[in-house]
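Omission of a single protein chain aside, the complex is shown with its protein chains in their original locations.
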């Protein structure tokens, strides 16, 4: 590969750019995970993650990926042959559905067009029909990384409650948590699932479950075989700040720093920052004359923007051109969106100037790849960001 | 905690001390694990691990711990109710046995006294009796981290072969690989299991399976539910250097460096170095008038030395005194050895002077804690190391 | 200070952004600078710096700043009361002039307007008049960091040679070396001066002299008192790869990596990259309706662009607004340009997208600060960079 000067722009929708503070925190000698010093670290991150998840209930931390955390949520709460209701919001919902089938669950998929969030009404309707309570869990992706569409989890909870159905609510907030608001307890989420490499700004390697009392109760009778993912032993050891098997110690060093950074900035500021980047990005996309995948404004992702290519144009060739000419990685279109969309990640440790560098890379890539578009996307983003920056600083000063 | 000057001595039997080269290799921006640059990294570590495992067959790398790699070995090769034969060599064999039960397997445990390796003859006898081939797998811990006893895997293979029994041979070499010789293919190991934080000199966070053709064949019909640990999707993606879900990218950066370091030193030199440290440690233990747990010289661990306390003396108090006074972590006695033994790790990125610092810490700890012992352990180790150092350098110069 | 997400944009004209490779190379245990391993490091960096300076003569490396390297050039070659001819190209020429006076030299300053390079003809004329060869040295700043104006050193050398005057030619290429072409030997530079934090992409802390045979000869009789800066002892120790007093070892680790990076990219590619960034920046400035300080196109800096504010507008207030709103540091106007200009650094480890982020920060800052300007600067840069990127990659592929 050609020599590349300067920093690579990693603008996929996760892993996000890991800040130096976190990399340096991880770059420390591994400690004895059975020693007294470790217990402090363990308690700190376990407690800190509760604040990020907005829950009073326990959070479980696995050495593993988000995919592992999906599996953990399923095997701890369900038994072979249990029926689960899932919503086809995009590729990650589809993969989770595939996993549920592999694990021996009976799955029902509410189909979707990959441009909308989960249909709370449809969920409510289906549960109403399930008088025998055969459906044991409703599985929803809060924030679809493949499409840039958010689902309204509070609405899903209301839909469930309105039917009086006892199904558990399992929610994947892998690309949402730490970037957009997520209220585990307030929204009645029974298992919230995330991982380290999105809003938590870390490298991949940790998976998380936030577990409600109801989910914990369910785990006592859930019959799917489990050992590594078992909550019971985890919680037993976590109580004293330890883990039943070797934790990914240096990742936990990073997590501790990540939590500090999120709380230093303030979660509400983090969310507002992401919202602003997202609006700027959509203004750029509109100025280019292109279309975002997400159709409903209230569902637009603040973490990434999936952009539809003009008819007949290859998204993957555009991404290649951008990587080759401008050293920026963008997200590919997945599954049925393959080669049809590209995804711009604007999450994590990120600021105005890096966003504008990112959008400039897209605008130049469109030009270099000969994709029909209008100029002026970056200009539109500049105009919006400059104007809103003044407002942001004014508020900060007032605060 | 009191301020501590200088480096902590992490002399537990893993995690071992992570060398700066590896920590610094991990301290790099996370890359796009779907991009072209990643494929080179993926292929490099996947191929490199074959050299460490001494196998021509595929190696699987999981974001996870060694415990996860155990689970992977079981769920990929076995079905609910399958019978597995296990050997009680110590605490880790016991834990693996517990996991097998949790996962719904029928387990048979050949009892042991925790001071010997697996009994190959007993395995052979049991398999001979199993005319119906109900036993689907023999599970052996190559190197028992809880006792410092090695099992003779080649002998176990011969015992199995002598009976013509088709059981798979699953071997935990978690604390062995990369420190003592392990020959996956030559010894006919069907699944070899390890993790990152021992001989590979990394922080915890990666689990590994080296998988024989026979094990792979078994996985096609194995019925235990699995998704995260499934070999099939892994191998499909690994073929091009990728992974089916987010790999622990920065850990892979470290793994790449770890493999380079092991091959730079030369595996045989690595093994010889560990053997020399182990001999020096045992000489120190003998000079103190104490006893090592391992009873058979050919089974003595080169990775750690588990030492029995004199009757009536608390190993855990000794460890506390050593941690408090000399900032060194030693391994605790586990389960039935609780408070009866302490374990000295002498593995990984380690040299003569650090070993002597370690042994000096033990000798001073024995004095400070008032444990009856003879002086002169460090002196015995010094005498042996000085003499053998001359021989080592002479060989190096000749080479 | 308000919490800042993402990376700070350090777009002053040095220190430039230090790449991770260099920071991580420095982040290694300090070694014995009298031991055998050090000699290899010493030789490697001393030889490598010759390649960067394009000289066959020795390069001296000091723990110190560029200011120290100025002093070294003067005290090694001159005696109290010696006359030196200097050119007022900007603030750094002025500072060097002040230093010469402090050290007891007689200085003559050819005045300048801070918008042009050194006047080779004027130098030639002055030397012609100096029949008695009282002028011992001509001191020129190759690349004025305060104005973004380059001086034609080859022309200065021709002017000197045309008079047959024996004066030494001392050149400050502090912000030039490693970013724009500099040919120590070909241009007959007697002492070339630089430091670590500009084109060498390192933190500040090292100063350099590249020393011609003629300068070395002069040092034998030069009478200014010196010890720390003395070339003689340095060269004596450097011959074996060592230094007469403690070198800044970890900085040398970084320097070794910096040299590797510059040679990996290829010096000509480095220069071309900087030229392209510079052209893009000037296009942006013109589009904003602003003026660059440098008046002669052939003298425009490729390292930084100094921009004149519209009459009555404060450059320092603009810089404050940009720092506060967009977390970017720009260079201040110095001395007579105080508050009249701001300087955009586009040097070092830098790429297209970061440049566009930088320019976007300026454009937004102009808006937020209410400075009269036209929009479209970033767009002009985008248009130029997109077009030229295609040409760059085409050439690379051909190569």
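Letters A, B and C mark the chains as written, and numbering starts fresh at 1 in each.
FYI, contacts are C-beta pairs under 8 Å (C-beta built on N, C-alpha and C of every residue); 3 or more make two chains touch, one makes a residue touch a chain.
Values in this document were obtained by computation on a predicted structure and should not be read as measured data.
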item: Chain not shown, its touching partners among those shown; value: A, B, C
item: Selected from C:44, C:65 or C:163 as touching the chain missing from the view; value: C:65
item: Full-complex contact with the absent chain, from C:163, C:314, C:332 or C:388; value: C:332
item: On chain B, residues whose C-beta touches the chain left out of the figure; value: 2-7, 9, 17, 19, 27, 264-266, 269-270, 273, 324-328, 349-358, 360-361, 363-364, 367-368, 375-376, 378-379, 382-383, 385-387, 389-390, 392-393, 396
item: Missing-partner contacts on chain A, residue numbers; value: 20, 24, 27-29
item: Touching residues (missing chain, whole complex) on chain C; value: 1, 7-8, 10, 12, 15, 17-18, 23-24, 26-37, 62-68, 71, 75, 80, 98-99, 102-104, 195, 197, 203-205, 224-228, 230, 244-251, 323, 329, 332
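We adopt the following convention: only the chains that are shown with their structure count from here on.
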item: Interchain centroid distance [CA atoms averaged], chain B/chain C, Å; value: 54
item: Between chain A and chain C, centroid-to-centroid distance (C-alpha), Å; value: 45
item: Computed distance of Cα centres, chain B from chain A, in Å; value: 35
item: Sites on chain C at which at least two other chains make contact; value: 20, 27
